[in-house]
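So the structure is just underneath, and the comments pick up after that.
For this view, one protein chain was removed and the others were kept in their places.
Labels for the chains are A and B, by order of writing; each one numbers its residues from 1.
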Amino acid sequence: MTIGDHRITRRRALLAGGVLALAPWLPARADERDIANIPALAAFLAGRKPRWERMRLDLPGLADNGQAVPMKIVVDGPFAPGPYVKVIRLFSQRNPVPEMATFEFPVAVERVEVESRIRLAGTQRIVAVATMSDDALFAAGADVVVTIDACMDGT
Amino acid sequence: MLRVLAVVLACCAGGATAQERVLPLSELRSGVTFAGSNVRAMQADDLANAGMLWVERGEKLWNAAAESSGKSCTSCHGEAQKSMRGVAASYPKFDANAGAVLDIEARINDCRTRRQQASALARESEDLLALTAFVAYQSRGAHLAVSIDGPARAAFERGREFYFTRHGQMNIACTQCHDQNWGKRLLAETISQGHPTAFPAYRLEWQSLGSLQRRLRACLFGIRAEMPPPGAPELTELELYVAWRAQGLPIEAPGVRR
Partner (left out) sequence: MPDARINIPAEVPRGKPFEVRLLIRHPMETGYRHDDTGKQIPRNVVATLTCRYNGEVVFAARMSPGIAANPYLRFFVTARESGELAFDWVDDRGVRGNERATVNVV
């Protein structure tokens, strides 16, 4: 059969099926692979395992321009009473400076949302990690495709 | 009878209405409609739109007195919200004192040198961008309506010729992308109709606000053509042509583009 320009051969279909069957045994979660793929993240975690829940990292799947990509981080409450978000760190897989930013919340706030615009040196994965007041860690990741301009701008 | 004849003759003599348009007015679409959702959202929100930083700076400069004369823009024009309302919609415009068609930037510099005894500001300088953004912002929502009659006619014709002439190594004319292929994809981008209404605009690629002339020069660079220097008459003439071509579209300045 054909899909687009690619011919799905019977061999490939069987191979794909085989991979799917093995899925539970493969490190299928992109989240855990992030730690291996982003050394700065691994260094920060130092063996600790964050929980990949409760946190949302909103980034466009396709960036208009890598110079300014709108980003939103949300950590779901409730917080008080109990552990609250103290720090959120942002890590880049491909930027020359992988530790993109740190947002600190010395005083607990009920609504933990941070928006900014980030710079991406090409298509990559971004990971945000929240540190709670009891040192628990939550994390979320997102992929962004960054394309080059159609026409060069020499101005 | 004579009055009717005069009107008919005026129309045929080449007033704006008699000028042939490749893009009919009913088909005009702002560049923002070709932009991605994030760019559109940034333009729609004055608190997120980085171009507003220049508008704010422009307001301070509007009120600042020039050292030599003690005059600020306010001295003659009062509150910009009143005096500049809708003004940008008529630019570029022929100025009798200067004896030439001026864009907003040139008009600001003309005012500075002629009336304030202040020095002209360099094109693309922070201060000129700020004043231009502030002035254009007062016309947000106003519909573009430039005059191409009388003394502006020659400049308009030269601008139109430039627009329809092939330029650069790629040997492309503006009309080929923006009249014949708007809406189609070029790599990951969609070709717009090439209207000026968002300028001066915060272009993400520039990481700064920039003028319409900068955007025109960028297009020329993109087709590997020699860029006229900022402020060159060819650029002002082209500005006049594209403004005429966009007649009726509302001003969006400061816009946001990728």
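FYI, contacts are C-beta pairs under 8 Å (C-beta built on N, C-alpha and C of every residue); 3 or more make two chains touch, one makes a residue touch a chain.
Model, not experiment: these values are computed from the prediction.
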| item | value |
| --- | --- |
| Listed residues B:Arg57, B:Arg107, B:His195 or B:Arg217, member touching the removed chain | B:Arg57 |
| Interface residues of chain B (partner: the chain not displayed) | 47-48, 50, 52-54, 56-57, 207-208 |
| Chain A residues touching the omitted chain (full complex) | 67-69, 90, 92, 95-97, 99-120 |
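The definition used in the following text is that only the chains that are shown with their structure count from here on.
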| item | value |
| --- | --- |
| Sites on chain A touched by chain B in the complex | 60, 62-65, 67-70, 147-155 |
| Of chain B, residues touching chain A in the complex | 35-39, 41-42, 186-189, 204-207, 210, 214, 217-219, 221-223, 227, 258 |
